[in-house]
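On to subunit A.
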Amino acid sequence: MGLEKINMPQLGESVTEGTISTWLVQPGDQVNKYDPIAEVMTDKVNAEVPSSFSGVIKELVASEGDTIEVGELMCHIEVEGAAGSAEEPAEEENKQAPAQETPVAEEKPSASKKPEKKQDKGNKKRYSPAVMTLAQEHDIDLNQVDGSGRGGRITRKDIEKIIASGDIPKAGEEKAEAPAEQPAQAEQKAAPASASAPQTPNVQASEGDIEIPVTGVRKAIAANMVKSKTEIPHAWMMVEVDVTNLVELRNAKKNQFKQQEGFSLTYFAFFVKAVAQALKEYPQLNSMWAGDKIIQRKAINLNIAVAKDDQLFVPVIRDADEKSIKGIAKDITDLANKARQGKLTSKDMEGGTFTVNNTGSFGSVQSMGVINHPQAAILQVESIVKKPVYQNGMFGARDMVNLCLSLDHRVLDGLVAGNFLARVKEILEKMSEDNTSVY
Partner candidate 1 sequence: MAENRHKALGLSDDQVLDMFRTMLLARRIDERMWLLNRAGKIPFVISCQGQEAAQVGASYALDREKDYALPYYRDMGVVLAFGMTAQDLMLSGFAKAEDPNSGGRQMPGHFGQKKNRIVTGSSPVTTQVPHAVGIALAGKMEKKDFVSLVTFGEGSSNQGDFHEGANFAGVHKLPVIFMVENNKYAISVPVSKQLACEKVSDRAIGYGMPGFTVDGNDPLAVYEAVKAAADRGRNGEGPTLIETVSYRLTPHSSDDDDRTYREREEVDEAKKKDSIVTFAQYLRDTGVLTDEKEKEMNDEISEIVNEATDYAENAAYAEAESAMKYVYEE
Partner candidate 2 sequence: MAVISYIQAVTQALKEEMKRDEKVFVLGEDVGKRGGVFRATDGLYDEFGEDRVLDTPLAESAIAGVGIGAAMYGMRPVAEMQFADFIMPAVNQIISEAAKIRYRSNNDWSAPITIRAPYGGGVHGALYHSQSVEAVFANQPGLKIVMPSTPYDVKGLLKASIRDNDPVLFFEHKRAYRLIKGEVPDEDYTLPIGKADVKREGSDITVITYGLCVHFALQAAEKLAEEGIDAHILDLRTVYPLDKEGIIEAASKTGKVLLVTEDNKEGGIISEVSAIISENCLFDLDAPVQRLAGPDVPSMPYAPTMEKHFMMNPDKVEKAMRDLAEF
């Protein structure tokens, strides 16, 4: 036995509903297929509606006098041997595909951002008449504008936004890879407060001073630093890690690696690998503050800082947890090369979930990173320094490094951050020729 539905039929070309004037059957009645079950009145016709099945009327869902839309349920009928898969001849036009999954609020809801659509940049230089006209009228250097359209196409709206912002990239001015409207990730170095003052400070240039206009990337960096420092309550901690074995490992492999792979095996790759692994175990660090909620990211995409002249970029090593040390080293090399050649795209800088900053490359041994908004933490890897360390009852020369963590105290507390750092330390100290493969 199966339960079938009898729905309101379409009784005329323009008819959308019918009113049941009289039920001709009652629950429990045995009806044959095509026996009349109800009298139905519509704007166009009055008709007897026949049963679509043979069986026993189970339930009259609609009452006499009820007006029912075409395709809506009138009654249930119990049918011998049927599986109960009532057909639904409802109006197709009213069915709609579920709305596309709305991307979870990430970063700032910048209307021009559609991360999943930005696979290629092939249309970057295909300008529509509207874009060309506006660019001419406002003297906008389109080479400096990134597009939010398909294939990186610059849309009329992109240009209109630039015009509205007043920050117009002119030809001949410093060429920014990261456009003014997409500065989400810029350099995270501990910056002197003066660089990020929110208002124009009363600072006059004296004779011999050099005035450097604040434009492009510098401006974006400044804005981001201010945003990060004013919005995020920073907390800070540091651990000291013994990487003597790691140094031996790396020194043993680096020459052969360079020969084989054609690029360098840097210490930084090992640190990134260790951080990625620890983040997998402490996803709290791999998260973002989103106002009324905290979003823990599944993907582990690590921003790294890359310098070029007076600019600093933070490109992303994607899915770092899935990559070998070699894979990470390769990414680092590629991104660094791109940065030096001015070839980084906004795509290269999007989607980071945590930042690892190689401050050690400047000889720094301690620093306080400014969190890469809206991430929850940033880790500074300082210089590896030989130090006398008391170990196993005696002093010995060990390779030591400081790892400095800045954390968003809204998202994280000392305990979880401390555990995370301890875990990174543990992973690094266990790296040795015996148990670590770079491949």
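Structure notes:
One rule holds for everything that comes next: a contact is a pair of C-beta atoms (placed from the backbone, for glycine too) under 8 Å apart; a residue touches a chain by one contact, two chains touch by 3 or more; residues count from 1.
The candidates were selected such that all candidates are chains of the complex that A comes from, given by their letters.
From a predicted model like this one, the values you see are computed outputs, not experimental measurements.
Looking at subunit A and the listed options 1 or 2, the chain it touches in this complex is number 2.
On subunit A, the positions that touch candidate 2 within their shared complex are 10, 13-17, 43-44, 92-97, 99-100, 102, 109, 111, 114, 117, 128-131, 133, 149-150, 153, 155-157.
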